[in-house]
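Only one protein chain is missing; all other protein chains are in place.
Chain nomenclature is as follows: A, B and C, assigned in order of appearance, with residue numbering initiated at 1 for each chain independently.
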Amino acid sequence: MKREEALQYLKTAKGQVEAVIKMVEDGKYCIDISKQILASISLLKKANVKMLNAHLGSCVKNAIDSKNREDVDTKIKELGEIIEYLSKVI
Amino acid sequence: MKREEALQYLKTAKGQVEAVIKMVEDGKYCIDISKQILASISLLKKANVKMLNAHLGSCVKNAIDSKNREDVDTKIKELGEIIEYLSKVI
Amino acid sequence: MKREEALQYLKTAKGQVEAVIKMVEDGKYCIDISKQILASISLLKKANVKMLNAHLGSCVKNAIDSKNREDVDTKIKELGEIIEYLSKVI
Partner (left out) sequence: MKREEALQYLKTAKGQVEAVIKMVEDGKYCIDISKQILASISLLKKANVKMLNAHLGSCVKNAIDSKNREDVDTKIKELGEIIEYLSKVI
């Protein structure tokens, strides 16, 4: 299940961010810290892809199946907005 | 119309990439070139957001309105894939 | 101090990722979760910029001041590699 997969990535990312914090506190080398921050970002990007795919495969599909015009329009509007936000952040 | 807006961004991006090529050929300063490359990327990201919003507002909406189950499923699958590709590229 | 600023961003990002995990476990809405994941990525990107600026302002400057040719070459090589990795991840 895609939501479960997102959760796994998030938990791994959390452990990684904690490790990075310890690296900074222990005075580790900046470049090594930067690499680990980037690895955390990579995990969060994967979590986000899984979450949005979970969304498409459940919430969006359900809205379409419900034939509730307003609900479908909201889902489409939200997708457009999240793609825009995604493109700004990453 | 969002497709028209995407086209405008693309045309501006093309002019910008041409200007960057000239900067490299004229031996301009690397950092200035890098800034202009990044500005071109920024324009292309905006073009892409407009294009995907055009897609949501027309192709996806039409598929939903057609009540063609297979077409809707294809549209949802494609959206998931393009979000994944987008997250890899940028 | 830039390393301190990076640490603050990292600690905030850690709290945010923990909150996102709770959101997933509590069955919150996918789009809201996605937005919070993207906000966490944004914080980590800022932490990374601070860390690389800390690196330039201390490690790289010290290597240059030491006039140790080998050390300077290593620093330059590392910077090139981290910029390449950064461009792949984000």
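Keep this in mind: contacts are C-beta pairs under 8 Å (C-beta built on N, C-alpha and C of every residue); 3 or more make two chains touch, one makes a residue touch a chain.
These numbers were taken from a predicted model, which means no experiment stands behind them.
**Student:** If the full complex is used, which shown chains touch the chain that is missing here?
**Tutor:** B, C
**Student:** Tell me which stretches of subunit C touch the chain missing from the display.
**Tutor:** Where subunit C meets the chain not shown: residues 45-46, 48-49, 52-53, 56-57, 60-61, 64, 72, 76, 79-80, 83-84, 86-87, 90.
**Student:** Which parts of subunit B face the unshown chain closely enough to count as touching?
**Tutor:** On the subunit B side, contact with the omitted chain comes from 3, 6-7, 10-11, 13-14, 17-18, 20-21, 24-25, 29-31, 33-35, 37-42, 44-45, 47-48, 51-52, 54-55, 58-59, 78, 82, 85-86, 89-90.
Note that in this section only the chains that are shown with their structure count from here on.
**Student:** Report the topology of the inter-chain touch graph, choosing from line, ring, star, complete and other.
**Tutor:** Topology of touching chains reads as a line.
**Student:** Shared numbers divided by all numbers used: is that above or below half for subunit A and subunit B, i.e. same or different?
**Tutor:** Both copies touch with mostly the same residues.
**Student:** Average the C-alpha coordinates of each chain, average all protein C-alpha coordinates together, and give the chain whose average is closest to the overall one.
**Tutor:** Taking the mean of all protein C-alpha atoms as reference, the closest chain is A.
**Student:** Subunit B to subunit C: how many Å between their CA centres?
**Tutor:** Measuring from centre to centre gives 26 Å for this pair.
**Student:** In whole angstrom, how far does the Cα centroid of subunit A sit from the Cα centroid of subunit C?
**Tutor:** A distance of 17 Å separates the two centres.
**Student:** Measuring from the mean C-alpha position of subunit A to the mean C-alpha position of subunit B, what distance in angstrom results?
**Tutor:** Subunit A and subunit B have C-alpha centres separated by 21 Å.
**Student:** Mind pulling the residue numbers of subunit A that touch at least two other chains?
**Tutor:** Each of 45, 48, 52, 86, 90 in subunit A touches at least two other chains.
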